[in-house]
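Inspection log for the structure reproduced underneath, given as structure tokens.
Only one protein chain is missing; all other protein chains are in place.
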Amino acid sequence: MIYDRNNLPEELLNLPASDFEALYREDIKDEKFQTKPVGFFKDAAIRLTKSKVSIIAFIIIGIIIILAIVVPPLSPYGFNDQNINAKYLPPKMPIVEKLGIMDGTRVLKSRKVSALTDPERYPEGSVIEYFNVVTVKGQEMCDVRIDAYKMAGVPDNEYHWFGTDYLGRDLLTRLFKGTRISLLIAFFSVLTNVFIGVVYGAISGYYGGKIDLILTHFAEVLDGMPYIVVTILFMILFGSGMVSIVLALTITGWIGTSRLIRAQFYRFKGREYVLAARTLGVSDRTLIFRHILPNCVGPLITRAMIAIPGAIFSESFLAYLGLGIKPPNPSIGVLLSDGQSVLLQYPYQTVFPAILISVLMIAFNLFSNGLRDALDPTKRGEE
Amino acid sequence: MAETMKSEMMNAEAAGAAAPEKDVILSVRDLRISFRAYGGLVQAVRGVSFDLYRGETLAIVGESGSGKSVSIKAIMGILANNAIIESGEILYDGKDLTKVKEDDFHEIRGHRIGLIFQDPLSALNPIMKIGKQITEVLRLKKGVSKAEAKEKALELMRVVGIPDVEQRFDQYPFQFSGGMRQRIVIAIALAGDPEILICDEPTTALDVTVQAKILEQINQIKKDRNLSVIFITHDLGVVANMADRVNVMYAGKIVETGTSEEIFFEPAHPYTWALLSSMPDLQTKDRLNAIPGTPPNMIFPPKGDAFAPRNAYALKIDHEKEPPMFKITETHAAATWLLHPQAANSRVEMPASLKARIERMKRSGGFNG
Partner (left out) sequence: MLKYILSRIGAMLLTLFLIMSLAFMVVRLMPLSLFENPETDPEIQRKLEDKYHLNDPIPVQYFYFMKDIITDLNFGISVKIRPGLDVFNILISRLPPTILINFISLFISIPLGLIFGTIAALNRNTWIDHVISVLVIIFISVPSFIFGAVLQYTLTFAWPVFPTLYDSQAVTFAQKMHSLFLPIVALSLNPTATIARYLRGELIENISSEYLLLARTKGLTKAQAIVRHAFRNSLIPISNTLISMITGIMGGSLVIEKMFAIPGEGGLLVKSIFAGDHFLTVAVLIFYSAVSLVTILIVDLSYGIIDPRVRVGGGKA
């Protein structure tokens, strides 16, 4: 709507004269930022805590770590306490047992009905019910649900929440002892990888030129070696054990980190502020550690976090190949591999470590995804 | 015969008071567009109306965030998913473009209305040969034979000033300079033979020397092909040599509209004053006047004149009541209370330095002094 100034409508005529007072304000300034400046890590932390998924993943990881620390010493059983009488006991957990699961019972198939009353074979109270009675060649056969604990003559107050293995070792204790070992392996292998990768990548990226060329080519040749092959050869050479697993995972594991660091160094070493510091006579070491490296921290943390589930996976993978840690020490992989061999008879031996490793891997992946998004500088300031 | 005469006259009336003899090709009526965002609804365009006449160049000038790009995205039907067209219509060829479905819009895009992008560096597909990017639309939509399409593409490449077209045809975007890429983008826009060409800051990303050449090229193409052009820019200097008419936008509204001469020689809105004052000028040693303050938060647009908080010449009423458009001449109008008859008493005038500058421009007969 365009108004003719000489022919204005009613509502625009005779406005109060004071409205047309000119203000002539001279104090117009660019608006100050009303918010406080937020540092990189604070900003990342804010965004991380806004992601519900990341928080849940973080809590799950925390709980599993705490259980790995607390369960083995608090458990009435040692992780290597053998009890020949109590082998292959199914899970039995107080309170939950009343629900009809994890109650220490097991179904035995095709048993003679007549033998059920034989106290030699079925001690008193061990037979709970029998069903599917069929007559085969004049013999009455049935499936029978038995209380494995009573049958093994284990005291009533003895509970193995996750059951026992072929040596009667308590699987709950072993699982969390194993979790502890797996996490330690993952942690240390990632730590060494990051350390080597940072040093190698920093030297390569900072000095450039011939040194860089040689180092990069060496890394490239090493990187071509399939990591499965290298780790297996290495494990055979140096034997099983925690230290060799950590070293085996390090041989090619650091290359990705070094590449990342090298790229970051190339990006930042030409920046004005670095050149300025250099003209002021700042030493190489200070330049590397004070001026350039801090720029790499974000991607480095993300990378390390993503590498942890990878290392946990590798450990279990090696365990499946019989190249895990030294017995009798458990790890998640060793428990899984042991469980696999009796999967169809005693599935509970696989179920618990399988759930644990799955939950742990999912949690680590989700958390590192969240961390990556939070530390991504292009997403700064987003909610 | 009489019927058509009559309807043309009615059309002219509908187009407002401006230039009744001209033929309206595209008409935007009271367009309102908002975006869903975290903080609420961002009111990007708040009631914009303008007409584009056949054969003219219409410039839309404003800061980033003034709603100019959003308006033309609405015309092209390429608004982001979180955009809502709240009201208004875009009339073209008897259709309201705001109501055209996505499934049909591709008949208009490129073929009737072409768009030249702001950033030629990212607008071309990096892994597709230049030639294919130009001929694609001919082959797919017009059913032209391969040889014919190539012939036409080579012709277009010559038109936009690409040397060695035969060889360039089979090259990839990364083998082209920024200016060359923008020429390719123009060639692509022309491939569909549109009658309206929208240029969205086509030279902003380019070197100044290349800018001038590209603008010249667009002008030439416009004349040769009898195109109607909408030219979006934040740079009044660019507008001066290109546009027949200018719309100045601020905070989602058109605050001043007029012919180029009127906007440059007789600006009426304080925002236009500020824009003109902030144009670089070789003649004087005056300090370049940046516009103080920041554009308003469009989730909560200020009441009154949106420019008032940054306006040194604001009247009291500017802070309270939104000014309507006041007619200055048949072609010139501005939304400022300064044009209200009662404002005469307040004696607010454009800054002296700007006045001097306009005088100088008038004498030398050019906008750029």
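As written, the chain order gives the labels A and B, with residue 1 at the start of each chain.
Going forward, a residue touches a chain if its C-beta (ideal position, glycine included) is under 8 Å from a C-beta of that chain, and two chains touch if they have at least 3 such contacts.
None of the values given here were measured: they were computed from a predicted structure.
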Sole residue of B:Ser87, B:Gln175, B:Asn345 or B:Ser364 that reaches the chain not shown, by the stated touch rule: B:Gln175
Listed residues B:Arg29, B:Lys141, B:Lys213 or B:His234, member touching the removed chain: B:Lys141
Identified contact with the non-displayed chain, of B:Lys95, B:His111 or B:His234: B:His111
Listed residues A:Ile46, A:Ile214, A:Ile228 or A:Val297, member touching the removed chain: A:Ile228
Contacting the left-out chain in the complete assembly, out of A:Val71, A:Met93, A:Val127 or A:Leu336: A:Leu336
Residue of A:Pro72, A:Gly163 or A:Pro309 in touch with the missing chain, whole complex considered: A:Pro309
Residue ranges of chain B at the interface with the undisplayed chain: 76, 78, 102-103, 106-107, 109-111, 114-115, 117, 119, 121-129, 136-137, 140-141, 172-175, 185, 188-189, 191-192
Footprint left on chain A by the chain that the document does not show: 217, 220-222, 224-230, 232-234, 236-237, 309, 313, 316-317, 320-323, 336, 339-340, 343-344, 347, 350, 354, 357-358, 361-362, 364-366, 369
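By definition in this document, only the chains that are shown with their structure count from here on.
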Chain centre separation in whole Å, for chain B relative to chain A (CA means): 54
Contacting residues of chain A [partner chain B, same complex]: 1-6, 8, 12, 14-15, 17-26, 28-31, 383
Interfacial residue positions of chain B with respect to chain A in the complex: 16-17, 38, 292-294, 309-317, 320-321, 324-328, 333, 337, 339-343, 345-348
